[in-house]
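Attaching a single structure in structure tokens format; questions to follow.
Just one protein chain is left out here, and the rest sit where they should.
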Amino acid sequence: MSSFEGTTASGFLLVLAIVAPFIGVLLSLALGGRASERIALLLMPMGLGIAVAIASGVWRAGAALLYVLGGWKPPLGVVLRADGLSAVMLVTTAIVICAAGLFARAEFQVPRGAPERRAPLMFWTLLLAVWGALNLVFLSSDLFNFYVALELLTFAAVPLVCLSGRAETLAAALRYMLFALLGSVFYLLGVALLYGAYGVLDVGLLSSRIRPDPVAWVALSLMTTGLLAKTALFPLHLWLPPAHAGAPPAASAVLSALVVKGAFFLIVRLWFDVMPGLLPQQAAQLLGALGAAAVLFGSVVALRQARLKLLIAYSTVAQIGYLFFVFPLVIGTDVAHAWNGAAWTGGWMQLVSHAFAKAAMFLAAGLIAEAAGHDRIAELGGIGRALPISVLAFALGGLSLMGVPPSGGFVAKWLLLTAAVEAGQWWWALVMLAGGLLAGAYVFRVLGQLWGDASGPLASLTKVSIRREAIALALALGAVSLGFVSLEPAKLLQIGRTHAAEIVLR
Amino acid sequence: MTLALDVLTVVAVSSGAFFFLAGTVGFLRFPDSLSRLHALTKADNLGLGLIMLGLLPRAGGVGSALKLIAVWLLAQVAGAAVTQLLARAARTAGPPA
Amino acid sequence: MNGAALFGVIAAALVGLGLYGLIVHPQPLRKILSFNVLGSGVFLIFGVVARRGAGAGMGGDPVPQALVITGIVVAFSATALAVALLLRLFEETGRASLRSDVSNANDEAGGNS
Partner (left out) sequence: MTDALALAFDFGLAALVLIVATWTLLTRETAAAAVGFVAYGLLLTLVWMRLAAPDVALTEAAIGSGVTGTLLLGAAARLRPTEAAAEAEQPGKAMRFVVALLCASVSAGIAGTILMLPDPAPTLAAEAAAALPETGLGNAVTAVLLSFRSIDTLLETVVLLLALLGVWSLAPDRVWGGRPGPRDGAYQSEVLTFLAQILAPFGIVVAMHFFWIGADAPGGKFQAAAILAAMWILVQRAGLVDSPPVSRRWLRLVVVAGPVVFLAIGFLGSATAGAFLAYPEGYAKPLIVAIEAALLPSLAAALALLVAGPPARTE
């Protein structure tokens, strides 16, 4: 057996982060019934603990954690690698999943002695599957293993969309499935070409061998196109709003806050890890332009939505757009400051704060819809008086999306704005300001209605538990409080990037 | 001896291929489902048998030869059964438009 | 031109054919079928890459060949899930179309679960 010096101390945590949720999936399927909820609730604190342990391991080591699977090093084998980005994503994911899980208990509880029901079994099992798949995306460093992770994510996410079985959610799920499949097959096509040209699949090995030749360009363009479809960047966003709006609230929160970011994370891996510094400015500008179009288009369409959940879903389309400003701005900055610059930190701050804010908003919207029996904005007048906590959670999440201080969204957008001005790419700054105004418009349009006068009798509202409202509020407060923390922990984002930075400098 | 076996292979495989060709032509040219099935099954069974026969001397061992014979038998059984089913379906559905 | 290069060109053509079917066919089942053709084209590219890497007494590089086996199983799983979704959609609505559901989602009583 080959030597193991590649594996770092506490590297086994990486294996656990991936395998634990899938063990949960297997047990949940085997035992069924009440067990599925218990297994999920048991794994939630464990998974959170593992994520935090990995993050603190990365922080203390100041370097990436590695685990060589099966003792076979690349190129033949596969390694798991946790750098600062992985750590941030793991913790964010764990928090959102735990919140969504606790929130969903009311909807997917199985009473003692009752026969197994379909929806709870599926929800708990698939929630764990989404978690495992996301952790694999964040921890793998092998191009084909990424493909398997993407497929796991698709197969776990699609059934969540149509858990209710209503016809329109089935159509949405099918369309999501087709987009996702097309996306992964394009990604796989790129993998085939890269392997054909360089004979390795490991990200680290590939980055040391890859050259800016036509094969690499074609492969990376194909892979990026596929991943853009999965992350729903304009104009490949068509599948997202009906899919995210039709799922149960807890599932919508996970899909919108986390799942679409899995594909974005891989695009970052491709352009900043596999081929660091070689993204041409024109291509980066194109990605940024698509992001800008997404910001404007998503916000305008969100403004016109009649239903609350669709509005939130379109806002996801817009907020994903901001993430793509990272490409032109990081490429545009002075290479020595690529990883500690405002653009890099701002981009990840946007991702994390949007995850919390969007999850909070979907959960709050779920409670509002549950109480009112529908989510037609025009008929929700005055519901703010019946559900003050939920509406507050929605409002705080909305403030973060708008980028109003103090909030994580504000810090994120401020950093991106600064980076745009510094880089002399003022046009992104204009788009961001416009996007902020539009977000303000759609958030206040809803809030004006919810806090306004009652359009109908409020007595007919179904009661919702304060505990669930508190979960939504806690997530929203999380998004806001990101605006108060110092940027010191943001140094985590630089860990494990030295290798990449050297190549940028070359 | 080898020459004789080579000749057997060439002759048997060629005539097997010819029957396949004939069956396919029949399939394409005959007017309705039942006669098309008739053309296919007869010619293909014979064609496959002949090809199997031609390949037997080249099997290079009893095991491989048995496998060849098994392939032929399986194709016979499956072909016959599927043709039955198809014919029945064609008769209930009536002639195609 | 050798065999591997020839099948490489064929694989590229299959990718284009599958993509065309996926975009043009309105029936979801035809889209699923086209996706399978597209996928098989991608797998063939792996096969060509493997064949080009023949050596060390092997007819092809075993790594991409193994990846294809994984890929075929995944593609089958995807087909099964997509077909099941489609059949359920058909049972619910009597239609098998992706069109006009956007307006549906907007118009239908905005009920939540």
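General remarks:
To keep things simple, chains are lettered A, B and C as they appear, and every chain counts its residues starting from 1.
Heads up, the rule we're going with is that a residue touches a chain if its C-beta (ideal position, glycine included) is under 8 Å from a C-beta of that chain, and two chains touch if they have at least 3 such contacts.
Remember, it's a predicted structure, so these values are computed and weren't measured experimentally.
Every visible chain touched by the undisplayed chain in the complete complex is listed here: A, B, C.
Per the touch definition above, the residue from A:A40, A:I54 or A:L69 contacting the chain not shown is A:L69. As for the chain not pictured, it touches chain C at residues 1-21, 23-27, 29-30, 32-34, 36-37, 40, 43-45, 47-63, 65-70, 72-81, 83-88, 90, 95-97, 99.
Looking at chain A, the residues touching the absent chain are 1-2, 4, 7, 12, 15, 19, 22-23, 25-27, 29-32, 67-72, 75-78, 115-119, 122, 125-126, 129, 132, 136, 144-145, 148-149, 151-152, 155-156, 158-159, 162-163, 165, 170, 189, 193, 196-200, 214-215, 218-219. In the full complex, chain B touches the hidden chain at residues 70, 74, 77-78, 81-82, 84-85, 88.
The rule is short, and it goes like this: only the chains that are shown with their structure count from here on.
Taken pairwise by the contact criterion, the protein chains fit none of the simple patterns, being neither a path, a ring, a star nor fully connected. The chain with its Cα centre farthest from the Cα centre of chain C is B. Rounded to a whole number, the gap between the C-alpha centres of chain A and chain C is 25 angstrom. Residues of chain A in contact with at least two other chains: none. Across the assembly, chain C contributes no residue in contact with two or more other chains. Those residues of chain C lying in contact with chain A across their complex are 15, 22, 28, 31-32, 35, 38-39, 42, 45-46, 48-49, 52-53, 61, 63-64, 67, 70-71, 74, 77-78, 81-82, 85-86, 88-89, 92-93, 98, 101-102, 104-106, 108-113.
Interface residues of chain A, counted against chain C in their complex, comprise 76, 107, 144, 147-148, 151, 154-155, 158-159, 162, 164-168, 170-175, 177-178, 181-182, 185, 188-189, 192-193, 195-196, 199, 201, 242, 245-246, 248-249, 306-307, 309-310, 366, 369-370, 373-376.
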